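Removed: one protein chain of the complex. Kept in place: all other protein chains.
The block that comes next holds chain A.
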Amino acid sequence: MGEFKVHRVRFFNYVPSGIRCVAYNNQSNRLAVSRTDGTVEIYNLSANYFQEKFFPGHESRGTEALCWAKGQRLFSAGLNGEIIEYDLQALNIKYAIDAFGGPIWSMAVSPCGSQLLVGCEDGSVKLLQITPDKIQFERNFDRQKRSAVHKMLVDRQYMGVSKRKCIIWGVAFLSDGTVISVDSAGKVQFWDSATGTLVKNHLIANADVQSIAVSDQEDSFVVGTAEGTVFHFQLVSVTSSSSEKQWVRTKPFQHHTHDVRAVAHSPTALISGGTDTHLVIRPLMEKVEVKNYDAALRKITFPHRRLISCSKKRHLLLFQFAHHLELWRLGSTVATGKNGDTLPLSKDADHLLHLKAKGPENIICSCISPCGSWIAYSTTSRFFLYRLNYERDNLSLQRVSKMPAFLRSALQILFSEDSTKLFVASNQGSLHIIRLLEGSFKHLHTFQPQSGTVESMCLLAVSPDGNWLAASGTSAGVHVYNVKHLKLHCTVPAYNFPVTALAIAPSTNNLVIAHSDQQVFEYSIPEKKYTEWSRTIQKQGFHYLWLQRDTPITHISFHPKRPMHILLHDAYMFCIIDKSLPLPNDKTLLYNPLPPTNESDVIRRRTAHAFKISKIYKPLLFMDLLDERTLVAVERPLDDIIAQLPPPIKKKKFGT
């Protein structure tokens, strides 16, 4: 494989924002998650829990409620009093309606899916009709005549009970007339709506119980507490023969450290998310039919896309945050050592640039050119391109003004290898090619969106010789365009799982595609067919441990001098695939550590296979080959993220 010097980078101060609302859609098995900074992410639970789409956040847009309506329509309501509908095909916001009632605290959809109820600050509940294009205001219920017409009415009340006012965080209304409320005193209370009396009172926590979600069959519900515990309540019969049922607290789960502010109940799993930014999906064992690896706990912590870009020539890293970009130069060392040594730095890593984004919107994507002279980033409304000039030790930044309007809301930005061209994939599905000149630009061409629906965020890859451009994201497959002749060259056949990473090899022009179910394909662009190696591995199948990995592959790169090597990584491992070596079957060890040097050659030959996996650096956010002998690995230890979260509830333990 070779010896590499690895730049271990831990100064990327990435802190995701906490999860505020979670909504599950049964028909398409998708999960919508909204965060405190206003970002809404869509996870495809059947595609190995991959985050396929997201809508960037906005400073003034904090969601309080999120729900799915009939026909895959997503609505959210927030404290700024607006109801927003998201367009899942064009990947932008369709419209925002002001409900004229002050901050909206809660929202619910009627069971038929055609009406929307919002509960506003001024005490009124407004009913809106969902029409094919928009939503329309229908009726307004005042505080007194709030008739419980719809089944699931999740509302928010503020009741003064004892010295410290008790706040009811969530209410669920069942079809048999039971009302379940969870409040800040740690109680789950069952009320009878006909008589208005308290039926049962469960004290389950010392802190607030902040969220509740009921399953569709109404025989179980889940609540989340501020201590991070999630409780599962089920309707079980009193004795095995009787028909009388009662609600019993069955299972506690402790997967979070901070408040669990949102829970959802799918037919087979409990989903919870909170201030500690993890999304936890816990399949229920009694509901899962096949007990295989799919029934394991899934914890989604790290992003499923790349937030870091690298300039290989100048050893620069560009970090993308929600509202600013940071440019760092890697340190250097002159020492040498053996395998496993830590070399002292002769020059420290340098924080070159802190670029604040203008406006309240979040940055969608960013990129730095390989030569390090251009930085580009995009928000929903604007596109920014900067020219960097390096004079000995100083750095000067110059903004290229008057960027064309069609470039805004770009999903992916990529520079060509020689930094003369800029490729931008916009959220309308079109691809733009811009030629970069000294201090200005020229729009070369726009590829119109091809047929097929948008399945996930577009990913781009360009070949190092600048001839080919690959774009993924639609249901039609990966399109490959000829940049020199500006036309579509071919389309890789569609696969039913979304693409997570894409790259084109230097000399052979093989397109390597990684999908969310951990399959890796290699497609030869000049020959317009899959390569031999790809067919072989598809026939044999990947190792079962490879397929059981949790996190998607986010970056693929290649060695300039060794065309048989593919370097890829996910959050917990990085792997160099050597196409010349034999493939492992299910019986061989996948993760074989480096054998000690005094091992015999026979054993080494027996265990050698194509997948060289290393788990030394984790959790990995980014890994790339800088030159033939150097790697850069950007890690983000989980403790560093937790250290910057809001305060959790105090837990008193004996002896401390």
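Here, contacts are C-beta pairs under 8 Å (C-beta built on N, C-alpha and C of every residue); 3 or more make two chains touch, one makes a residue touch a chain; residues count from 1.
What we mean here is this: contacts and distances are computed from a predicted model.
K.L.:
Could you check which of "DELLA protein", "Sorting nexin-2", "Septin" or "Nucleolar protein 7" matches the UniProt name for the chain that's left out?
P.N.:
UniProt lists the chain left out of the view as "Nucleolar protein 7".
K.L.:
Looking at A:K126, A:R282 or A:R329, which makes contact with the chain not pictured?
P.N.:
A:K126
K.L.:
Using the touch definition up top, pick the residue from A:Q27, A:N201, A:S381 or A:S507 that touches the left-out chain.
P.N.:
Of the listed residues, the one touching the omitted chain is A:S381.
K.L.:
Out of A:F137, A:Y293, A:Y390 or A:Y544, which residue would touch the omitted chain in the full complex?
P.N.:
A:F137
K.L.:
Could you list which residues of chain A touch the chain missing from the display?
P.N.:
60, 62, 79-81, 93-103, 105, 121, 126, 128, 134, 136-137, 140, 164, 167, 184, 206-208, 226, 257, 259, 359-361, 380-382, 639, 642-651, 653, 655-656
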